[in-house]
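A protein chain is absent from this complex, but the other protein chains hold their places.
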């Protein structure tokens, strides 16, 4: 069970309090109708799925309830950092 | 030859306890009726003005029976019947959830162990007067440390029966 | 071509009298040649199958199979070896049944006992919605010529005695869907059998040779692959790299709709025969069978986050065993012997991608999620067909990349959607 530092609660909490939210920094277009089918496909489905540094979303669902972002190494599962939603990509 | 004995009690047959249960150094009881409000706002001050009460500023702190659960979320646990203004039209959310949850109280030197049987938090490090949302195994709860050895647990109504018996199982060493 | 000493009881006895010194290598370890007619990246069951069928059925024998580690060392050697084809949609039923037909008689074809055991796969229904969903499967399967039948709780119990069908359990058994042709096979033997047969047909199996790049020509078409052991030229490259597919595709400049998740499985200590079939329960989240060795083989769930660590969380195992003992309460005293983790590559509709890519000469087979083993011969054959004809077979045509753009998804999981 991972220990995840919640940037809002400012403490490390057990994974079972959190819900994984997939890759981070994939913003929904302001006006999707302007997107081509290819662009829309990319927004919906294309993911970087890297081996190594991964920017991802978590929600402290059973804690403060907030979504936030994290950088985790997908080979070691070690978190490099976590930061609040809306903050710039780290 | 496989022969599977019937289970003694089924999940459907579990009943929510009504009388307190005394275990080895720990007592499980109902907290009794409460008024409960889910309070939300970006601006704590605006919300405080609406409800006319002070709000704890830091997540996990409590003040006047109001806990700060998140950056824009507070939870009030007040005497039954307490009313609260809704702040119509303002950038706040006041929702009466008095009936949504039940309060269970674990008290005694053994209370920490019972809670820790299914809650993965390091509760020993949780100060008196702190409160947080967390889980007991798969069920979401709120834990309020009301005293060194007194813990108030908020749980949604329909999960209370399971939680009550999970506590009892932990109290009796899963007997 | 290397000669392959035939496996048979007769030869086994013969060899016994000379301490088995006459058995040759299953497959010679080859160094890469400068170029091949076709290259398969990834020597799991699917890649091995593709290499074998390219040589056997489609006449392309100058084939290199390159593998970054040891063949069969990925999900092929880490799964719970369940074989079935009772899928709902026509596309899936045809795909998996193509595989099941190939499983039948594969031992004889490869002259390698892969221990395909038609023990039957029983899927349990625990609520009204399960029943509706399974009946839909059964009717669709029947009209597709795929065997799948409905069993009452009592019939389920008779088929699998350790099952608790008491109506007082948390998720009472309301019935089950049984595919009698379903079952299990020995995963390592499948990999080794294909490897031995493929190399006997001239396929070069090159292990410990990671792909480091994919070379494309001015016209964008594939020219070959860069590897730790140098460049290998070929105008046809098939990638069958499971959890690593995203990484290989990036080398070709392609972003894929894939995510890789940890999946755990575990076995108990071996015991005498007690569990006669394969049982799956989606509602309780458990599936289990008993291996020839006597171990209870149990599939656990995936972790919630993507990872390549091949290491899962313990609470996943807790939930899995709680589910197993809920359905089969006689097993609480059994002991867990070994757990392990694999990396499963999952697509948005949880169905595979098997066919051509936007890059000429580059073909892909991926996205099998947790269900790849059962498809091994079929996936291998269809990848081989697609590479040989530069166009997909009608069975795998629907499993293209376009579906994520045009919305023609094949979503079996959604079809079993959570109810009202």
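By letter and in written order, the chains are A, B and C; residue numbering begins at 1 in each of them.
Just so it is clear, contacts are C-beta pairs under 8 Å (C-beta built on N, C-alpha and C of every residue); 3 or more make two chains touch, one makes a residue touch a chain.
Just so it is clear, contacts and distances are computed from a predicted model.
Between the listed names "ABC transporter permease", "Branched-chain amino acid transport system ATP-binding protein", "NADH-quinone oxidoreductase subunit K" or "Sarcosine oxidase subunit alpha", the UniProt record for the complex's undisplayed chain reads "Sarcosine oxidase subunit alpha". Here the chain not displayed is in touch, across the complete complex, with A, B, C.
From the set C:35, C:61 or C:113, the residue in touch with the chain omitted from the display is C:113, counting the whole complex. Only one of C:253, C:270 or C:358 touches the absent chain when the whole complex is considered: C:270. Summarising the interface, chain A meets the missing chain with residues 1-3, 14, 19, 21, 27-28, 31-33, 35, 37, 40, 44, 57, 59, 61, 65-67, 76-78, 85-86.
Along chain C, the points of touch with the absent chain fall at residues 7-9, 11-13, 16-17, 19-21, 23-29, 69-70, 73, 77, 90, 94, 105, 107-108, 111-118, 126-129, 132-140, 142-145, 170-172, 186, 188-189, 192-193, 207, 268-275, 292-294, 309, 311, 313-314, 317-319, 321-322, 324-326, 329-340, 348, 403, 405-409, 411, 413-420.
As for the chain not pictured, it touches chain B at residues 1-5, 7-14, 38, 40-42, 72, 86, 88-101, 113, 116-122, 124-125, 137-139, 156-159, 161-163, 165-166, 169-170, 173-175.
Throughout what follows, only the chains that are shown with their structure count from here on.
Rounded to whole angstrom, the centroid-to-centroid distance between chain A and chain C, based on C-alpha atoms, equals 30 Å. Contact of a single residue of chain A with at least two other chains is seen at positions 1, 16.
Within chain C, no positions touching two or more other chains are listed. Against chain A, the residues of chain C that register as touching in their complex are 244, 246-247, 255-260, 304-309, 311, 313-315, 348, 404-406. Only residues 1-2, 15-16, 19-20, 22-23, 37-38, 40-42, 44-51, 54, 56, 72, 74-77 of chain A touch chain C when the two sit together in their complex. Contact residues on chain A toward chain B in their complex (touch as defined above): 1, 8-10, 13-14, 16-17, 62-66.
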